[in-house]
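A single protein chain has been omitted from the complex, and every remaining protein chain is retained in its original position.
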Amino acid sequence: MKLNRKLRMGMVGGGRGAFIGAVHRMAARLDGEIDLVAGCFSADPAKSKASGADFFLAPDRVYPTYQAMVTAESALPADQRIDFVSIVTRNNTHFAVAKAFLEAGIHVVCDKPLCFTLKEGRKLRDIVRKTGCVFALTHNYTGYPMVKEARDWVRTGKLGKILKVVAEYPQGYAISALETASDGKISNWRMDPAVAGASNCMGDIGTHAHNLVRYITGLEIDEICAELSTFIPGRPLDDDGNCLIRFGGGAKGILYASQVSSGEENNLNIRVFGTKGSLQWFQENPNELIWKKADAPQQIYRRGNSYLGAAAQANTRTPFAHPEAFIEAFANVYRAAATAIADKVGGRKAPKDGYDFPTIDDGVAGLAFIESAVKSSRRGAKWVKFPKV
Amino acid sequence: MKLNRKLRMGMVGGGRGAFIGAVHRMAARLDGEIDLVAGCFSADPAKSKASGADFFLAPDRVYPTYQAMVTAESALPADQRIDFVSIVTRNNTHFAVAKAFLEAGIHVVCDKPLCFTLKEGRKLRDIVRKTGCVFALTHNYTGYPMVKEARDWVRTGKLGKILKVVAEYPQGYAISALETASDGKISNWRMDPAVAGASNCMGDIGTHAHNLVRYITGLEIDEICAELSTFIPGRPLDDDGNCLIRFGGGAKGILYASQVSSGEENNLNIRVFGTKGSLQWFQENPNELIWKKADAPQQIYRRGNSYLGAAAQANTRTPFAHPEAFIEAFANVYRAAATAIADKVGGRKAPKDGYDFPTIDDGVAGLAFIESAVKSSRRGAKWVKFPKV
Amino acid sequence: MKLNRKLRMGMVGGGRGAFIGAVHRMAARLDGEIDLVAGCFSADPAKSKASGADFFLAPDRVYPTYQAMVTAESALPADQRIDFVSIVTRNNTHFAVAKAFLEAGIHVVCDKPLCFTLKEGRKLRDIVRKTGCVFALTHNYTGYPMVKEARDWVRTGKLGKILKVVAEYPQGYAISALETASDGKISNWRMDPAVAGASNCMGDIGTHAHNLVRYITGLEIDEICAELSTFIPGRPLDDDGNCLIRFGGGAKGILYASQVSSGEENNLNIRVFGTKGSLQWFQENPNELIWKKADAPQQIYRRGNSYLGAAAQANTRTPFAHPEAFIEAFANVYRAAATAIADKVGGRKAPKDGYDFPTIDDGVAGLAFIESAVKSSRRGAKWVKFPKV
Partner (left out) sequence: MKLNRKLRMGMVGGGRGAFIGAVHRMAARLDGEIDLVAGCFSADPAKSKASGADFFLAPDRVYPTYQAMVTAESALPADQRIDFVSIVTRNNTHFAVAKAFLEAGIHVVCDKPLCFTLKEGRKLRDIVRKTGCVFALTHNYTGYPMVKEARDWVRTGKLGKILKVVAEYPQGYAISALETASDGKISNWRMDPAVAGASNCMGDIGTHAHNLVRYITGLEIDEICAELSTFIPGRPLDDDGNCLIRFGGGAKGILYASQVSSGEENNLNIRVFGTKGSLQWFQENPNELIWKKADAPQQIYRRGNSYLGAAAQANTRTPFAHPEAFIEAFANVYRAAATAIADKVGGRKAPKDGYDFPTIDDGVAGLAFIESAVKSSRRGAKWVKFPKV
């Protein structure tokens, strides 16, 4: 990371009981190069304060609102204030929070999806460009070493020309109507259009699958035919969706996301078929990458081995067969972002071939994906053109 | 089977070098209740004769044409002539051959797809009905015991209401353009519209996936959106296809078949997701059926165990973990058909709940599937209504 | 097989309800080169007769005793009498039955273990040698194509020098004391020393593991340390056993067989570790052979592919990913034995590199294994020298 001190991180959201905030903190902490020093952990000031105490923060660095946090942190001397903020709030607040910190010159790591609408996303992109701040989006699945290996395979031509991509993200956790509380309110905010946006399932996990496809293959969608479904009655948003895809250049795709695939856990997976061979990767077994080719034995490439490419090797912390998993992959996003931030802080230029973390552009592409899928579905699953992002 | 003799089988097609004819013979033979006694094994009389010798047949029961075979066998005394014929020729001849034998009162086992067009298929159905003969179509994958178990699960409500079905049939054998011989002719008849019909990939293997879905779930397609592709240049027919499906009753589906999924072998598989749980079955690991359900351990049901249903048990020949596979599943189709034929021959009524083998109706449904997929694809992958079969 | 007729097979044992007899018949029948024409299917003449009728045999070829069968068949003209007999009776009768047929010049296929004691086995070997008859022992697991591929790997040096072999055969079927009937008698003959011999578990399945090790590696045991256990009280024989092995040449081994490994089905497996790489094969997933090597991706070799060796290819009936299993492997033993028998019958010389089926010598080695394991165990699991066979 090349700084003679740890980076100082703030956090917005992620208080007591929040799942993804805790993951961000573990991921940030893992390599010992980032310290959490400030935060506004909840819209409820008391909960924010209690959470800050849980994390052993100085009380005066725990804020009741994110606005107060921006103001106070900006007023601190340069050797005390946070270098960057992690935003782990709900979708509908990402834009305002990110804007506030970016405009104060504070770098941002933000949970996905980027924000609420494609229009909003483009605006945020403008702000990022204007401020010159680092902006990282935690599409964490691209942090897995074997996903990076898969990308290398495509880039170096191991698969030949790509013909077909199949990406799936089945979950089953929403098979029960957990989101409807006894008072009729939607307790799961992901099912609430005012908080989650135009889509639940496609927005929450379909975007991960879409991002994974883009990351590994470099292919961009040209046209999409999507049918979103709401299988559990009473939900205002989709809990399942199937897409056919035409990629630029002629490849075809299937992308399927579901939260009502009963008994599935978090079975994100991708298969890419090329003229010379194909690859398969399953998130629930992330240390393996499968290679299949006509008239040759199947091969299982495993994390940590010397035969892997540079990216897979650089994103590995333990030797082969000392498995790594979700938190380590998440930490790889943080480490890459931290490197970029440290370079900014330290006044160094970016390396020639850039950094390897998801950016604001990935976020905008994700919003285009959500909007296109929703649009196609509303038209009865007709093919729609993917927008220029 | 309840006859005091073996059934006598004839065969049309399947001479030296043919793959599927050899499978039919092994399947027919396995249980020791069927003897191959006559055949016309090739359109080339010399090859037919040589093949008959390979199979130790009496020379006078080996025929130069199927027409000669119908005539000669019909003229034999009842205790000598064939009880049924197996038709294992190319798609474009199924209709004529089957018609000839049916009209001579000879029962038929026929390879899939049923015949050339939906129209032809309906005509053949009329003939079957008129003659009262047994007609079995070798959609052999439904012969696997664990596929029968899967059907039992759906029928008995173990899955609840079905929400979604994903069926895949990836192969990779056609990733190389093997079908183009050096003289420019199409050496693989499956790629030749004059022999294979309107589709290669969907007709050859997509129909298997479609049949498997119908067999296990009982669902019928209401609307289909299909995009067939020809990835390897120069092919007159599809080598890949993706379908979105709307089933009657509201379930959604994805069906994907490909012969250019490099490195895949014969990876037919199906996943059915219901409100109470889901099932998964993979043809390459056919002795297992996977059960997944929210908040419960995954379960792997294995062939040959006492906890399985009656259909799975009745279609099993060896104890658990003495694995069975492709030939045994194929033989289950033969055994069920042979039981029906023996009942006819022996003058017995069919059992109340019928027989368990694919019939002429399955064949007609398969042709409707091919025609609908082709029609949708030709319109640019628009949704089309599935025809009444 | 190169005869202008099918071989004629007789059977001793294997009447109604017998498991292994039915397997032998399916295996013999599969390739259409062998006809079952005679038999003595039970020590109970009525049951023998009924079984013969089940199999559609001529009543005068169904015999009340094996002695009667030898006499009658020997008296038939050469173009009618059986070419060989399959012996599928209990262990304690193998010797006498085999002897009778061999001395009548009738070739033999015999179920394992060969017979009752090593001494008996050596005597039988003398008889085989003297009569010049073909004698095949159905150590069926060596019939799997991927087991043959494994042997090829060892023979061609792909593994380098073999350091270690781990062979396991866990079953769980005897975890319940099923063998004790309510009248106190032992209903499972395998647990009865008077019928099964000195060992149940090691004799029944340990010998399969031992045979598999020998077949694949070519290694012979030099010393063995075995501890047989009887975990379920009341059994006169072992239901489990663990062995350490020192092979000639310095390799070490572990061999474990159990019938009380609750929930295991028939999980025979072998791992062979050499200086250049290692192989793994699991009977419950028989179409795959795994190759592991330091600093290289794992490879999964799959049955039916063109990259496999000649033996694997020659013992395959269906293309890749149309899986084959137990019955087909068993049929490979029959086919190889039938080839040898046909050569004898047809007066042809054996091919230069011999036939590929388990012989009387394998049977004698198996008896030596049983006796050594029992001897070591009785001495408190001390190392004992393996006898010269």
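Letters A, B and C mark the chains in the order given here, with residues in each chain numbered from 1 onward.
As a working rule, contacts are C-beta pairs under 8 Å (C-beta built on N, C-alpha and C of every residue); 3 or more make two chains touch, one makes a residue touch a chain.
All of these numbers come straight from a predicted model, not from anything done at the bench.
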I'm checking contacts with the chain that's been left out. Which of C:127, C:296, C:314 or C:389 qualifies? C:296
Out of C:129, C:276 or C:348, which is the one that touches the chain we can't see? C:276
Chain B residues touching the omitted chain (full complex): 291, 295-302, 305-307
Suppose we count only contacts with the excluded chain; which residues of chain C make the list? 163-164, 166, 170, 172-173, 175-176, 225, 227, 229, 231, 240, 242, 244, 252, 254, 256, 258, 260-264, 271, 273-278, 291-294, 296, 298, 380-383
What residue numbers in chain A mark contact with the hidden partner chain? 4-6, 19, 22-23, 25-26, 29-33, 36, 53, 55-56, 171, 264-267, 283-287, 302, 304, 317-328
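As a working rule, only the chains that are shown with their structure count from here on.
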Minimal step count in the chain contact network, chain B to chain C: 1
Chain at maximum distance from chain C, centres defined as averaged CA atoms: A
On a C-alpha centroid basis, what's the spacing between chain B and chain C, in Å? 35
Here the gap between chain A and chain C, centre to centre from mean Cα coordinates and rounded to Å, is 56
If you average the Cα atoms of chain A and of chain B to get two centres, how far apart are those centres in Å? 44
Shared-contact residues (touching 2 or more other chains) in chain A: 291, 296, 298
